[in-house]
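Encoded as structure tokens, the structure appears first; notes follow it.
Yeah, one chain of the complex is gone here, protein chain that is, but the others are all in their spots.
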Amino acid sequence: MRRPAFLVAGGDLRQLYTARALLPEGSVSVLGFDENVNLPEGLERLDSMELSGKRADYLVLPMPVTEDGVLVHAPFARHSIPVAGLPGLVKADGAVFGGRIHPAVRKVFDGGAAVVDYYQREELSVLNAVPTAEGAIQIAMEELATTIYGQNVLVTGFGRISKVLVRILTAMGAHVTVTARKYQDLAWAEISGCRAVHISRLEETLPGYDLVFNTVPAVLLDEARLWKLRSDALIIDLASKPGGVDFDTASRLGRKTVWALSLPGKVAPITAGDMIACTIRNILKERSFADD
Amino acid sequence: MRRPAFLVAGGDLRQLYTARALLPEGSVSVLGFDENVNLPEGLERLDSMELSGKRADYLVLPMPVTEDGVLVHAPFARHSIPVAGLPGLVKADGAVFGGRIHPAVRKVFDGGAAVVDYYQREELSVLNAVPTAEGAIQIAMEELATTIYGQNVLVTGFGRISKVLVRILTAMGAHVTVTARKYQDLAWAEISGCRAVHISRLEETLPGYDLVFNTVPAVLLDEARLWKLRSDALIIDLASKPGGVDFDTASRLGRKTVWALSLPGKVAPITAGDMIACTIRNILKERSFADD
Amino acid sequence: MRRPAFLVAGGDLRQLYTARALLPEGSVSVLGFDENVNLPEGLERLDSMELSGKRADYLVLPMPVTEDGVLVHAPFARHSIPVAGLPGLVKADGAVFGGRIHPAVRKVFDGGAAVVDYYQREELSVLNAVPTAEGAIQIAMEELATTIYGQNVLVTGFGRISKVLVRILTAMGAHVTVTARKYQDLAWAEISGCRAVHISRLEETLPGYDLVFNTVPAVLLDEARLWKLRSDALIIDLASKPGGVDFDTASRLGRKTVWALSLPGKVAPITAGDMIACTIRNILKERSFADD
Partner (left out) sequence: MRRPAFLVAGGDLRQLYTARALLPEGSVSVLGFDENVNLPEGLERLDSMELSGKRADYLVLPMPVTEDGVLVHAPFARHSIPVAGLPGLVKADGAVFGGRIHPAVRKVFDGGAAVVDYYQREELSVLNAVPTAEGAIQIAMEELATTIYGQNVLVTGFGRISKVLVRILTAMGAHVTVTARKYQDLAWAEISGCRAVHISRLEETLPGYDLVFNTVPAVLLDEARLWKLRSDALIIDLASKPGGVDFDTASRLGRKTVWALSLPGKVAPITAGDMIACTIRNILKERSFADD
């Protein structure tokens, strides 16, 4: 069986690690990393979009692919990579992988190569919960003058990130409380070794926490609740915009708050790249099953 | 505030423990337990369906409520409890709780008391996974001449029961492999400390297991796969009918198989009763929120 | 290198599994298992102490080797195995392994083969804690009408068995309290996820427990303390004679008590045999290092 050709175009360090992790699957070239960037062994560097006739089987784009729909996000590139030129990089019967794919990208491939958003794959979201949780705990360790051991910790919500967080925190000896709205989430939290408090009864417990991890993308920690937290409690907000904390009030009340976004690429780019590669491998396997 | 009156009608020991666990919520009577059955303290025994004019606010029925749609399941009752007579036991503006509710039951309450199936509550399914997993491990301990520690264990599927099973098995020092079809389930299995094998590659790993827990309600362990298991491997099937094992072939090949159904009521009736009561409490809380 | 010859003489099923687990190390014969006992594949059965001139390099005796100093403990033997005849079974420069070795056994080998008590090896005590803890939990599961999950459990002492017990119980979701006299044991108990109570303050906490595991070989649960336990609490005593419970008083007060001794051989003879074999292998490795 012929080994397929991958082209990883644009992105930051994480994409280089994605590229490296794809090496067992085929040949891998990278575009958008100028000569000052050291490449992992085995990767071929392309200097421009001129492929001299050889198109890739699979084009791997970053997450997000593009902010403006015009240029691919490529912070390490000497020459910009226009979205309009992408179809010239990949075979018409090939496939394009990207994260949070802009409509303009889908449009240029209309009728050509299949376009798949790896960011919408549930297993990548699950896997990404791991570097997010580790990054959140690293921040807590750096900010606190105490151990995690023995602290009273509140985790809001019981989705993917919370489940991984709780697993580590309880093993470290924190006393963890989970608050959520659904009773099934509270049941899981208890089975996971936490105390569970329904969101409707959260207020009365607030003065007891040393550390709060928010994972709910809604302003759960509003002024009234921030007042009830101890003045030396640390809040780490992991929720995407608009975040889960009334930051202005938190700042006014002196409640220390860290809004930590996009942790996987920051704290563990190698792992984050591996996880994208793993997801792409899964997609390819499913496509080959479908072909059978 | 007036304390509500509960009436627990029919069912086995588990329902008596449900009744006991409801005592903090109001007065609790039980119907369908003859005088040879010792009642937990605080419960009032009713001998017949004649309530002398006092109807309950909440009627609690067993799981399943009835097999035939005519008589309530009441193995400890001296006198049978006809479904047709149930509306006389509860106020028209009250509520009826039951598990796997037969259409005939819904029909007699048509236009009267609200009928709620606690078995369809997600949190009860989550909670029930605990006695099921513990019961499965108890069976394994009783059947095996080895410890759980150090055994190579396969768990099929990664739903509620598997998640609890895996938590206990890994803490006991078993080497656990999870097989599933969805990549996100495999990702969770790895995060939970297991090896993950996609179902399409299960075959090659089968000779390695000492113990198999099946949770998938489809004949996953068919003749071809049973052949590949070692002759001294133990299979514990937790899947509801038709089960996940080709039992005839398993028997012919001498693969020891235990089909373990309805474990919560068997191994831990007190806990199982508590969990039903806890779910009923949650339903009542939600109804009171809705009233606000 | 010549493969050594092992002779496993006497003992119960556990010794057969020890014999089987030694097969990768050399040839293994067994003595004291009559023809009604099925032997694991690969073992050679000797019918009498007549070895026709071939003595073993290593003689493996059971635990305990003998009760009376005259006959080897051999419940499955047709013909008794006198201690006095043991030296004829093993080379004079060989080695004899046994558990809790009676002085009479040491005496007959005086000046001949080296005699090593595997029961005095620390790693065997550590390994044996695993089947003991699992067996104790199996008993609790069988006796209780609740899950282990959610129960308030007291563990007395924090030695080997307690450490393994606590690891499993906390993973199962029990709320575990450890009581001990040494502050360092209490510190470890807390790090292991338990509540720690100094023995001097145990009394006031006693009414709160559903389940008690005693591991301390001193009558810790005396009359005064038994009174304070709830009437439906279950006590599982794992301490060797005289045990840790005033059994007469417990019986009079109706406190349900299970005195569980020698669990490894009972609940997991295969594992218990493997562990003895593993310890013998370690001893042989150390002897070969010493020879270098």
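We just call them A, B and C in the order they show up, numbering each chain from 1.
In this section, contacts are C-beta pairs under 8 Å (C-beta built on N, C-alpha and C of every residue); 3 or more make two chains touch, one makes a residue touch a chain.
All values derive from a computational prediction rather than experimental measurement.
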{"item": "Candidate in contact with the missing chain, chosen from B:P4, B:G112, B:G193 or B:P217", "value": "B:G193"}
{"item": "Of C:N36, C:S200 or C:S231, the residue in touch with the unshown chain", "value": "C:S200"}
{"item": "Identified contact with the non-displayed chain, of A:G32, A:P131, A:G157 or A:G244", "value": "A:P131"}
{"item": "Hidden-chain contact residue, picked from the options A:S80, A:Q120 or A:T147", "value": "A:T147"}
{"item": "Candidate in contact with the missing chain, chosen from A:H102, A:R167 or A:R255", "value": "A:R167"}
{"item": "Residue among C:L23, C:V37, C:L71 or C:V126 touching the omitted chain", "value": "C:V126"}
{"item": "Interface residues of chain C (partner: the chain not displayed)", "value": "121-123, 125-127, 129-130, 164, 167, 182-184, 186-188, 191, 198, 200, 279, 282, 285, 289"}
{"item": "Absent-chain interface as seen on chain A, which is shown", "value": "13, 130-131, 134, 137-138, 141-142, 144-150, 167-168, 170-173, 267-271"}
{"item": "Residue ranges of chain B at the interface with the undisplayed chain", "value": "149, 170, 173, 190-191, 193"}
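Keep in mind that, in the parts below, only the chains that are shown with their structure count from here on.
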{"item": "Between chain A and its twin chain B, rotation from the CA superposition, multiple of 5 degrees", "value": "180"}
{"item": "Chain A and chain C: spacing of chain centres that average the CA atoms, whole Å", "value": "50"}
{"item": "Chain centre separation in whole Å, for chain C relative to chain B (CA means)", "value": "36"}
{"item": "Junction residues of chain B - those touching two or more other chains", "value": "130, 167"}
